[in-house]
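Apart from one protein chain that is not included, each protein chain of the complex appears where it belongs.
For clarity, chains are labelled A, B and C in written order, and residue numbers in each chain start from 1.
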Amino acid sequence: MVRWNRLAGVLSPLVAVAAAFLVGGLVVLAIGESPIRIYAILFRGAFGSVDGVGHVLFNACPLIFAGLAVAFAFRAGLFNIGGEGQLYIGSFVCAWAGLALVGVPAWIAIPLLILAAAAGGGLWASIPGVLKARFGVHEVINTIMMNFIAIGLTSYLVINVFKEAGQMTPQTVEITAGQLPRLAGPLRAIGIPLPLANPLNASILIALAAIWLAWFILYRTTFGYEVRAVGLNPQAAENAGINVRRTIVLAMVVSGAFAGLVATNEIMGFRHRFLDNFSSGLGFMGIAVALLGKNTPVGVLFAALLFGVLNTGALEVDVFTDVPRELILVLQAVTIILVVVGNEVLARKLRAREARVALEAAGEAS
Amino acid sequence: MFELVVLDSALRMATPLIFAALGGIFSERSGVINIALEGILLTGAFASVVVTYYTGDPWAGAFAGVFAGMLISLIHAIVSIVFRADQIVSGVAINLLAMGATQFLTWIIWGSSANSPPVQGMAHWGLPESWGAIARGVNAVIGHYPPLVYIALASVVVAQVVLFRTPFGLRLRATGEHPEAVDTLGVSVVRMRFSGVLLSGALAGLGGAFLALNTHQFVKNMSAGRGYIALAAMIFGKWNPIGALGACLLFGYAEAVQMGLQGRDVPTQFVQMIPYVLTMVALVGVIGRARPPAAIGKPY
Amino acid sequence: MAGGPAIEMRGITKRYPRVVANDRVDLEVADGEIHAIVGENGAGKSTLMKVLYGLTPADAGVIRLKGKKLEKHRPADAIRAGLGMVHQHFMLVDTLTVAENVILGEEPRRNGVLIDAAAARERVESLSAEYGFELDPAEYIENLSVGLEQRVEIVKVLYRGADVLILDEPTGVLTPQEVKELFVILRALRNSGRTIVFITHKLDEVIELADRVTVMRDGRVAGVVEASATTKEELARMMVGRDVLLRVSKDVAAPGPTVLEVAGLTAVGRKGREVLSGIDFEIRAGEVLGIAGVQGNGQTELVEVITGLRKAAGGRVFLNATDITNRSPRQIRDLGVAHVPEDRQARGLVLGFTIAENIALGRHHREPYSRHGHLRLDAMREHAAELIDENDLKPRDPDAEARHLSGGNQQKLIVAREFDCEPSLLVASQPTRGVDIGAIEFVHQSLLGMRDAGAAVLLVSAELSEIMTLADRIIVMYGGRIVAAFDGGSVSEEELGVFMTGAGGGGGAGAGEGAGEAGRAGTPDGTGAPEAMH
Partner (left out) sequence: NTGDDATEVDAFRVGMVFDVGGKGDKSFNDSAYRGLLRAADDFEVEHTEFEPGQDADRETGLRKLAQAGYDVIIGVGFLFSEAMRNVAVDYPDVNFACVDFDVRPGETLPPNLAGLRFREEEGSFLVGVLAAMYSKTGRLGFVGGMDIPLIHKFEAGYVAGARYVDPGISTTVAYAGTTPQAFADPARGKELALLQFGRGVDVIYHASGSTGNGVIEAAKEVGKTAIGVDSNQNYMAPGNVLTSMVKKVDNAVYMTVQAALEGTFEGGLREFGLEDEGIGYAVDQYNEDLITDEMLAKVEEAKAAIVAGEIVVPKR
């Protein structure tokens, strides 16, 4: 029965995704387009070429970080809606460090910038963490408020303090220190024809490492054990001598650090500048990714890949058809709703099954 | 700072917040967290513009806003009450859905996913000027703001009475505190929670309608975080209509002051942070000890 | 006993995952009688009543109320049919007033829409006057004692015009005096023509109050007897299915040096009320100190202060002469204090963790479970497997989630874990609450084993008989103070009961206060502070 549980746990999101596509197809049909054509274009965009696959990974990369941020906090019983703010601050601090380290060789600069990104996001997330731990203020509201504040703050800094001189675009000058290499070169060397212009860069490797790290912290360290205990039952955790407040703050810091690592893709790997307002809701998509991935590190990977596929395909659909990208947003929302509903229905089915088994067992006994 | 124009502006800025916060109160008092207010506002705004666009009647539009708000909150109700899924998750998904669907439909109807054409706004209430001084006097009282501003204020009073003076309100509050108790007394928890969530959809939908009709247009994502601010106002006001009204006025005022302060050498970005910082400070200082309905967020 | 039966249930079956709570149960309650239902924990009593009341649908069976068939009914239908239920866990809304709780769902109206508050107040006043309840309709439930809460529940039922009353374990949380008062009320109700079903674990009460008794075992009916024609022993045998030893044998204590010393301890609760006032006592190695008292008189807070979960406002706590006042729970644990918390699911276990992970809880940061911050899962599993064997835990799988364990096994898991660390002080709160006789025996034997191995044991229990059986010395708490102290065996349950209500003489600080003003039960998270008495 346990095996069946697990299988069902994997199957239910898949079924939900399929059902969401069905709903999306109906919507497309309703506006007089052919769902088959639209989906064909969508998947051609994502899988039709090495370039497309590269874009899928590139698009999935920041979602992995944002998703891990939400999932990790969730394990501590915290709902971190502040990924957006944390990734802005993390990216800004990363950019700042990059500007300060001009001329420093990559092997020193890269680790420092990664650290700066994590520290920035972590620090920002520590504020709602402390407010929660110290004053019991619900983190949902504070993280939302701090998103607005982070966006305003970085906006001020980039426009009024760090902007490239003589430019309208609200962005910093190019950050030459600590750039992550793009992967097209190495991949071509081993025979994978990724176009040189493809933005896929080494940040995806950091993302994969982050997934492993999140898993390792949660399930192989004392701290992770405490995080999970606090998330599942703070009172029991307290009784067991775990410092619940400290764990909450630290969990928020780790969560924010993951969010901050979005900078490795945006700042270090792709744009090499901090652009005001670059994110357009990555932090919020992280929530969806985490939910879809059932708040496990590996689940986050797959959910981020799915969203990467959708986002990549969405652009293709947007550019080459009359159906706008918002269809994909609808698709993503429907997926989430169906996943949560599906989980609940599944859980009920399982309970009913257990009850039946119990009754049969009782029947045999008597 | 206490200029009349700033206060006027504050009241108008507060109006969508008031509707949404009242909505939040009804939902949360019944035990269902409603983070979907943001999406409901957006849906209400969109629907009101569509209907006003086709009928030319902003009141029909407002009605449509109410209806659409209820429709989308019905999803929240079904997912979180019938299927007992996590309420925050459901809310987040609905916000995403509202964002995608309104843009998608805007594109289908008007060919741009960002903007609707302008539509008729609501005429201010008032007597004909030809009636003389009396009319002018009356108009000064009821004609100064768009009608929905008055309706928002009236809704606060009605909500307060409904919550604390009627059987429905008593049952609703009890449902949010102790659903089992309500159930054992023969009152359907599911029905109470549906009522709470649908009412929140109606109210927040009307808030969205105000937002759009007051600007005579739908613009993508025009709720712009107001649903979240309303949520904060609701908590700030300790889940009481009157309290929430106070909080909404405070936020509206902060925003109005912020707009009025501009051009006085304070960077825009910092001035714009005022409501958010204020909320955080208030949460720490005043609200930290506020007690939400005991059974909130727990499926029954 | 004129006419047909008031309640007739036939072949009721109700299954839950992993358990059949009611298995073809028949119940017949005559009109105008007091009918008791007894049975062990989990025997299915509450389930049967929930089915009757329409809270949970049965999987099979027929229900008749005063001859009328109830089908697929909801509580609303049951209420209309004249049924009223006082639940094991009170169904009161804390933030509402007495009157609001009473009228909820059947509100008197004014102008058709508004609640007629005046009428509500009058009805509550007249109903409580009728039975001498002395309830203030405008008081909030959160300010009431458990005894008063129960009266509110009864008024709720009477307000709805019920003539068949179900009371699920009404005496579990009451002092002996309150129980007496309740019985007076119940008899008065019967004499006014009402039918009463009441569930209890206390066989004395059954013999004293009931006309007839239905005994349940493992979800089935084990028998129906006339109360006047049976004995406690017979009922116990029917309940358990074998002869029951109602006594634990224990050797005389051989106390050693002082392990725990509490001096002048005070603590402050919510709203700044003093919840502990000047508590002084000590426990020596090799003895059991029992704390008796009605729930909510500071026992919870005392345990929390000792274990570091709550800050003391004044006074000192010493463990083996080390001052541990206001140290962190971890420091206190590391100094050799073990704690079996009163609410096993809220404080004792992480239900989402496996057995192995729960076994490590509290010592997870030390060898062998952790090394340099790295969790050692193998060590956890190995040790868990050992403890499972030693304590006969079921299931025998270290990777099973704690939530899938039965209540008794959950408690055994906590006891196994806490006793495993060879503490010098063991604090055990309500260690046998809600567990069945087999598990109780295990816990009691283990406690005495710890004592005999030289640990100091602080035992807090609402079960007077448990305290009487296990404790070498007994103190009674009332209103946050110690109001009496005895040597084990030198005092009777009745005497203890008197002190527990604060009515005892002997200069007890709480003396002279009415039982009605006793603090309300502490909530599991310890935030529900009792009212200070002065």
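Please note the rule applied: contacts are C-beta pairs under 8 Å (C-beta built on N, C-alpha and C of every residue); 3 or more make two chains touch, one makes a residue touch a chain.
Keep in mind it's a predicted model, so treat the numbers as computed, not measured.
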Considering the entire complex, write down the shown chains that touch the omitted one.
A, B
Among A:12, A:126, A:142 or A:155, residue touching the chain not depicted
A:155
Just name the one of A:35, A:67, A:129 or A:170 that touches the chain not displayed here.
A:170
For chain B, the residues touching the chain missing from this view:
3-6, 8-9, 12-13, 110-118, 121, 211, 214-217, 219-222, 224, 256, 259-260, 262-263, 268-269, 272
Those residues of chain A that touch the unshown chain are 41, 55, 58-59, 151-152, 155-156, 159, 165-170, 197, 199, 270-271, 275-280, 282, 311, 314-316, 318-322, 324-325
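Keep this in mind: only the chains that are shown with their structure count from here on.
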Per the centroid of Cα atoms for each chain, what is the distance between chain A and chain B, given in Å?
30
Which residues of chain C are in contact with two or more other chains?
none
Interfacial residue positions of chain A with respect to chain C in the complex:
219-226, 228-229, 232-233, 235-243, 351, 354-355, 358-359, 362, 366
Seen from chain C, its contact residues with chain A in the complex are 15-20, 23, 59, 307-309, 328-334, 339, 341, 346-353, 357, 360-362, 364-365, 369-370, 373-375, 377, 524-525
For the complex, which residues does chain B have touching chain A?
35, 75, 79, 83-86, 88-90, 92-94, 96-97, 99-101, 103-104, 107-108, 113, 225, 228, 231-232, 235, 267, 269-270, 272-273, 276-277, 279-280, 283-284, 287-289
